[in-house]
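Below you'll find the structure I mean.
Every protein chain but one is kept in place in this view of the complex.
A, B and C label the chains in the order they appear, each numbered from 1.
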Amino acid sequence: MPKKRIITFAEAINEGLRFSLLKNKNLLCFGLGVGDPKEVFGTTKNLQKQFGNQRVFDIPTSENAMTGIAIGCAINRCPVIMTHQRLDFSLLAFDQIVNNAAKIFYMFNGQFTVPITLRLIVGKGWGQGPTHAQSLQSLFAHIPGLKVVMPSNPNDAKKMLIQSIEDPNPVIYIEHRWLHDQKGHIEKSFNSKKIGKANLLMKGNDITIVSNSFMTTEALIAAKILRSNGIYADLIDLCSIKPLDEKAILKSVKKTRRLIVLDDGHDFLSIASEIISIVTIKQFDTLKISPKKITMPNFPVPTGYSLTKNFYPGHKDVIKYCQNIFDKNIKYDNFSNKNFHDVPHIRFKGPF
Amino acid sequence: MPKKRIITFAEAINEGLRFSLLKNKNLLCFGLGVGDPKEVFGTTKNLQKQFGNQRVFDIPTSENAMTGIAIGCAINRCPVIMTHQRLDFSLLAFDQIVNNAAKIFYMFNGQFTVPITLRLIVGKGWGQGPTHAQSLQSLFAHIPGLKVVMPSNPNDAKKMLIQSIEDPNPVIYIEHRWLHDQKGHIEKSFNSKKIGKANLLMKGNDITIVSNSFMTTEALIAAKILRSNGIYADLIDLCSIKPLDEKAILKSVKKTRRLIVLDDGHDFLSIASEIISIVTIKQFDTLKISPKKITMPNFPVPTGYSLTKNFYPGHKDVIKYCQNIFDKNIKYDNFSNKNFHDVPHIRFKGPF
Amino acid sequence: MIITGLFHKMKKISKKDELDLYYSILRIRRIEEKIAKEYINWKIRCPVHLSIGQEAIGAPLKKLFKSYKDEVVSGHRAHSHYLGKGGDLKKFVCELYGKKNGSSGGKAGSMHLTDKKSGFILSSAIVGNSIPIGVGLAYSKRIKKEKGIVLIFFGDAAVETGVFFESLNFAILKKLQVIFICENNFYSVYSNMKYRQPQNRKISEMVKGIGIKTIKSNGNDPIKVFETYCKAKDYVKRFKKPIFLEFETFRHYEHCGFLKDDHLNYRKKSEIDYWLKNDCLRKLHTKVNKKKLIFFEKKINKEIETAFNIAKKSNFPRNSENKKKLYA
Partner (left out) sequence: MIITGLFHKMKKISKKDELDLYYSILRIRRIEEKIAKEYINWKIRCPVHLSIGQEAIGAPLKKLFKSYKDEVVSGHRAHSHYLGKGGDLKKFVCELYGKKNGSSGGKAGSMHLTDKKSGFILSSAIVGNSIPIGVGLAYSKRIKKEKGIVLIFFGDAAVETGVFFESLNFAILKKLQVIFICENNFYSVYSNMKYRQPQNRKISEMVKGIGIKTIKSNGNDPIKVFETYCKAKDYVKRFKKPIFLEFETFRHYEHCGFLKDDHLNYRKKSEIDYWLKNDCLRKLHTKVNKKKLIFFEKKINKEIETAFNIAKKSNFPRNSENKKKLYA
């Protein structure tokens, strides 16, 4: 038996796509850049070559119509996986996403399913700026009929991509650009469970930390620092934000009685707000102290190098809060980022 | 001195528009139906006649471009008030609203202002169904750079419309179709305060009820029933949901230590969730019991008559909750709706 | 007509087909009139956009695009396309009444029709937004090697939507077997084309410039409409390319609702008179003899009465259904 393999998040997506395209001959994969030399940061590598340009193809800059076209294919049982190199571009397709994709199954009383997966890539850093770095999961998650997933590691990226594609409902698959190069173990095979279960990444009795996508990288750093300082956290990686694994969160908070939620959406109406309101409403009594949100400020993301410094929330904010509530001096110097703050790692270069 | 006048909500909007068009010769007013014989449910009555078809006009069915055109006019100091007869149609313009209108002032560091007001009319009842009855204030309120107001009565409708138009920022003005025929007193003149202050409509020490737009009609009914049963509520009508008058809410909850929030957006990521999370985070200790949300279900609005019955939340839900927490039998028969549940009043007829 | 010579010689329409065509038009007309008549009882509680005046365009669908593999999508004014394609009448009427046995169990109403069995896939209440869905259906047919053509119906206002152009571009680019059909009744609600599109706009000519064959025809002349569809079908199958049809026509009733609204004077009297004189049913009496006509009317009437009676008597769905079938 081969050992567990280690691959990057981008490679995991590529594997998930290839697996799905092989499995379902009617599955289509399109989007700007899907068939070009850079192949969407390597995620669609060699797919057009292998599956031909009828199933895997580049599209005109027509985000709205192409989403409707995806829906048309999907209701005739050609599932579609469509890619946006930046989440921001999907705003052009909001009519199709909200008025059609999300509603067709319900509205026609179950007579059509809409198996589309929209891959939305969230930009960050290197001057992506106000219109190329939005993390708008809240907009999608508010809409009944959509599912929204946000994987945080290669294994989940592959597993959840396959789940999303096989799910008969429209799924918004949000992938953070800064995860693409992260490496991780990958399971040999997946029992393709349904979307909606969170992962408990670390266990502890002192505090519950909930996060998703790239914020889980930050949460993991924080949780490890805390552990080395004698504070033990339950770290829940949501995986799916809609449906939300309320049970996992409620159960953990019942135990820890403290809650921090990380989300890189704008603070007002963030997933973090929603989770805090759920916990408050459903089990008010389990909370010992007021819960904490760690979210993006209610500002667009600026472009300039200095301006993005300290703009994004991260592990430091978790530590600071814990320092406070546990009244403890926590050392974490060795974990802080010594490189440029606007790239995920030193090899990462702009411009995109 | 003439007495306070009583006019309808639709008339109040009409007055607000006329006032603003008179005041600023560069103000434009456009949208589908603005100049047609029905004049957007009477709200744009006679405006085209009075101000000409260069300033007040019907448009092509091009929601996205027309929003961009409004922005172009606005940055050159021609403010625009644009109307959508259903909020649902504005989804076509999400790119312009989110990527341009909301960001231009920030992105260009204050060099342009974007004084546009988007009037979004929320449909309800008479089979408006999944794509003509959405109340998506959460989508707009999540976006930094937008303001979102939701008046609940004629006086506020006029006052806040004028404020919105005079505000140098993009304002989403959400108006509920069922309010159009409601009558109310109207002040003689307005000191045009800034957007963002809530109204305390009723005063009480027992519970804080927060609501907006048409839900305030329901909240008022509930609060009156409660009062006649010896339960006294602070009733806060938000007026603006972004910016949100946190102070007013926090102050009231400090006093009543109980909180209900009504909102007709879908429950998940509703304004109600946000308010509850704010109160929980900022003054956890002031809450005596877990707060309550009264919101739209996480489902599209169905079309059929029977299906919309008991679909919308309302005053009964407030009563039920209070019955429970105050452990009291509350009589409210005389307030319940004896007519068809899918029209605001007996004179209201379909189809639109 | 803009194109000639491109098509196979067409046979003249047979007498039988002509009778069937008039039957189909008359049937749609009577159903729509019945809706208008019943509406005043306030039991049909959803917006309706009647097709009265425009029936000739929907009427031939079943005859010419018989297979359920020939698929139709449409917009808010879809009754005639639904009925013309052979959509189930009872389910349709029940849907208007919001009943359990409606085509979508009452969840969708007049603006969102469907009857897959007949090949009427769906209609949508948002102007323009079913156009790409039709194009997607056509693309999926290629992938699955399915037979059939997709027909996409929309009004003159849809030509102002960006999604129309985006969809057209893709259909042409990929040479999809789609017939785009614009029912140009010159109005969007109360707004004449001149307020919305450039002066002297000829929709079919404009669209031709985008790179697609177009035919413009009189949408009120049943025979011309029929022949135009024949040509279009032939073209699409032979050249494996999409085609665009513009049918000029006229709506008799108000935009949305069950009344006439000519007292509002948004359309000129001469215009109204012209079109009424050219109603698609004007030649009914010369084309269908009296006996046959009486037979037609009776048959149609019976079908309608049955359908409406069923609809009225049918049960509403339980209101708990409103929280079902959100996710598959």
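Please note the rule applied: contacts are C-beta pairs under 8 Å (C-beta built on N, C-alpha and C of every residue); 3 or more make two chains touch, one makes a residue touch a chain.
Everything numeric in this text was worked out from a predicted model, so none of it was measured.
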Across B:68, B:154 or B:344, the one contacting the chain not displayed is B:68
For a quick check of understanding: of A:170, A:265 or A:302, which residue touches the chain that isn't displayed? A:302
Contacting the left-out chain: of B:107, B:150 or B:165, that is B:107
Which positions on chain B touch the chain that was left off? 26, 28, 54-55, 59-60, 62, 64-78, 95-96, 99-100, 104-113, 144-145, 147, 168-169
Residue numbers in chain A that touch the chain omitted from display: 32-33, 35-38, 57-62, 64-65, 88-89, 92, 126-132, 297-300, 302-311, 340, 342, 349-352
Which chain C residues touch the hidden chain? 160-166, 169, 172-173, 196-201, 205-211
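Definition applied: only the chains that are shown with their structure count from here on.
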Taking each chain's centre as the mean of its C-alpha atoms, which one lies nearest the mean of all protein C-alpha atoms here? B
Chain A to chain B: how many Å between their CA centres? 32
Separation of the C-alpha centres, chain A versus chain C, in whole Å, is 42
Please list all residues of chain A that touch 2 or more other chains. 64, 95, 99, 106-107, 144-145
Which parts of chain C, given as residue numbers and ranges, touch two or more other chains? 105, 107-108, 112, 124, 126, 162, 326
